[in-house]
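Omission of a single protein chain aside, the complex is shown with its protein chains in their original locations.
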Amino acid sequence: MRKVALIVLLLGCVAPLALSLGYGLMYSLGLIGLQSEGFTLSFWAQLLSGEFARSIIYSAYVAGASTVLALGAALALLFSCRLHLRRALPYRLLFLPLTVPPLVAAFVVFQLLSGGGVLARAAWHFGLISDTQAFPELVHDPYGVGIIIAHGFLVFPFFLLVLLNIWDNEQLDELGRVAASLGVAKHRVFARIHLPLLMRGIFPLLALYVIFFMGAYDIPLVLGQSSPRMISVLVLEKLQRFNLADIPVAYAMASWYALLCIATIALLFTRFKRRYSL
Amino acid sequence: MRWQRLLFSIVAICFVIPLAVLAYLSLSANWYFPALWSHSFTLEHWHWLLRDGSPLTFSLLLSVGLSLSVSVAATALGFFVSRLLAYHTTSTYWLLGAYFPYVIAPVVFAVMLNVYLLRLGLTGTLGGVMLAQLLITFPYAILFFYGFWNERIRNLEHLVRTLGGNFRTVVTQAILPSARGLIAVCFFQTYLISWFEYGLTQFIGVGKVPTLTIMVFRYISEANPHLAALAGLLLILPPLGLLVVNRRFLLHKAWSI
Partner (left out) sequence: MVTLNNIRKAFEGQPVLKGVNLRVEDGETLAVLGRSGSGKTTLLKVMAGIHRAYEGSMRVDGEAIDHLPPQKRGIVYLYQDALLFPHLTARENIAFGLNVRNATAIDREEKVTQVLRSLRLSEHGQKYPAELSGGQRQRVAFGRALIIQPAILLLDEPFASLDFGTRREMQRLFKRVAHQHAMTTLFVTHDAREALSVGSRFAHMEDGRLHVFPDRQAFINDEASGIRDEINFWNEIDHTHE
């Protein structure tokens, strides 16, 4: 039965990925493809030319900022409104953003934050701006503000739900009281007891979300600028261009990004396996 | 407590805004800058939706059918494969095999997978999109169920065996009654992953499998915010229903971000 288990896992999960990755790598090394002229590292070399590296750095920045925003908002709300969040209606409301698909969230953020959006109209009515150009760039902007806000909106309630769960499971109220009885000042209980335990509990999830945000597609597609683009958008754009020479570069990008994800998750898994009983 | 309520009220308003914006847009007409509410309203978009042969109605039915098939298959496969893995392998390192497709962006996975689907004649077909979505929901279901197969369930299975039950009895009397709630949660979560999916569906389906998310993007590209909002509302309504029935169903990982 062990063999059957492993065969199904290999066939259903590992093989499709391995085959895909294998194809991507071979294409990017010039071994296959429409314009294949034999083994070459030139497409890989093009990755170093800047576009790919810029995209990876930009994706990492957006992923990091989105995670920090979502976590910061969740922590702030947890510490300011914890008792209120225990009530039935507020608790239920936290689930509301989870009903919104990323693509729709991106569309709504665009309708709210773009130059012709709801906020800009409100600003015009209050006499703050005279035309759409005067409104600050919040979508299609170089800092990815719109993308980060959309990510934060979708994920921060989920982080908050997880933090509330950790708070109960780890009995943080009780531990705080124990710390206080041992002489820790009330205002330091947060920094010395609550925050480290919450972070320890939520860390694997944060790591996963950084990876998810890095590979985000729907939201950057609607709200992102034209350069640099986030990695998923860039790969697809390269692949769907009419320039045939771009296709092996797109495969090189996809393969290296996939390898990066695999290496990261393997590292996280082995490093934190015991600590987080993964 | 009063300022807590005030702060949370502001957050709650932020939560409701997307729905309000979508509803407002779906009922608006000629909503140009700088008008906030001094413009015309119409039921025309909704009438259009309910008309015979509306493309959005077709997309709605297509999305429901696609997501139902994907979630049923992923849940059933994930349930039994996770059992095999949990019972017959000693190392959790095998689970990494399920984590890999789980963490790679679906659209990047689709890019590299497409050649095989193309050779199988599945690109641009409903079957191809279904298979591609299954390849990301199946590992999710494995990871979801893996923790369920603990010592207690194993003992329960053994007990049913020693009481004379065969595998069918074990499944119907021991496993399913214990796993019913989890199966429902996994079913709805995989349903939502499929329901929310855009990039992979667009790439594998090459626009020929017009699910609701594809329609939302199509209307956005056509600069038709009213129909995009209408399609967006149709996407949100089923998960909203789940929120009323059982909110646990919504706690899926944000797959298609």
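Per-chain numbering from 1; labels A and B assigned in written order.
Here is the rule we go by: contacts are C-beta pairs under 8 Å (C-beta built on N, C-alpha and C of every residue); 3 or more make two chains touch, one makes a residue touch a chain.
Everything quoted here is computed from the prediction, not taken from an experiment.
Q: Kindly name the visible chains that come into contact with the excluded chain.
A: So, spelled out: the chain left out of view touches B.
Q: Among B:89, B:125, B:173 or B:224, exactly one should touch the missing chain; which is it?
A: B:173
Q: Among B:20, B:61 or B:163, single out the residue that touches the unshown chain.
A: Missing-chain contact among the listed residues: B:163.
Q: At which residues does chain B meet the chain that is not included here?
A: Missing-chain contacts on chain B: residues 90, 152, 155-156, 158-159, 161-166, 169, 173-174, 177-178.
We adopt the following convention: only the chains that are shown with their structure count from here on.
Q: Could you pull out which chain A residues touch chain B in their complex?
A: Residues in contact with chain B: 1-2, 4-6, 8-10, 12-14, 16-17, 19-21, 23-24, 77, 80-81, 83-85, 90, 92-105, 107-108, 110-112, 116, 118, 120-122, 124-125, 132, 151, 153-155, 157-158, 161, 208-209, 211-219, 221-222, 231-232, 235-236, 239, 250-251, 254-255, 257-258, 261-262, 264-266, 269-270, 273, 278.
Q: Please give the residue numbers of chain B that touch chain A in the complex, ascending.
A: Chain B reaches chain A through residues 1, 4-5, 7-8, 11-12, 14-19, 21-22, 25, 32-36, 77, 81, 84-85, 87-89, 92-101, 103-109, 111-113, 115-116, 135, 138-139, 142, 195-196, 198-199, 203, 213, 216-217, 220, 225, 228-229, 232, 235-236, 239-240, 242-243, 247, 250-257.
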